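Shown below is the structure under consideration.
Note that one protein chain is taken out, while the other chains of the complex remain in position.
Let's look at chain A:
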Amino acid sequence: MKLSHIFGIIVIAIAIAIIVSTAGDASSYVTFTQAAQMAKDGNDDMIHVVGKLKKDAAGQIEGLFYQPEMDPNHFEFTLVDNDNRVQKVVYNAPKPQDFDRSEQVVVIGSMQDDHFQCNKILLKCPSKYQDGKLETTEHEAKTAKL
């Protein structure tokens, strides 16, 4: 076998490894029900759930719990997903500052027992500048590491 053939095979192998790993690492958008099912099946992959904050009749947000004087790293809220399932979400980091304003929340994490444990929050807040447009901000619980 010629050197170039070996080389070509190695390159193709790495490329396949990259594609497989991308497919393996890629997360997906699911609902809370699907997330609960995944957790039940022992699949602890992190997933994305899109939802809205639960609001009462007066438009007040319900189910927020954050007491920094007790624990600055514990924040709980209630999210309603696209199938209208209501779910308690726990975020072990300070409450994102613009949380109350958000129209749409994407939580990234996994179901744990009675709640959804989330590591990362994407908030879509209404833009004051472009009507009907939303702006995204990102919040993460853990420190980024190499």
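Basically, contacts are C-beta pairs under 8 Å (C-beta built on N, C-alpha and C of every residue); 3 or more make two chains touch, one makes a residue touch a chain; residues count from 1.
The working rule: contacts and distances are computed from a predicted model.
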{"item": "Choices \"D-xylose transport system ATP-binding protein\", \"ABC transporter permease\", \"Cytochrome c assembly protein\" or \"Probable oxaloacetate decarboxylase gamma chain\" - which one is the UniProt name of the chain not shown", "value": "\"Cytochrome c assembly protein\""}
{"item": "Touching residues (missing chain, whole complex) on chain A", "value": "2-4, 7, 11, 14-15, 18-19, 21-22, 25-30, 46-48, 68-74, 76, 90, 92-95, 97-98, 101, 106, 108-109, 112-113, 117, 119-120, 122-125, 127-130, 133, 135-138, 140-146"}
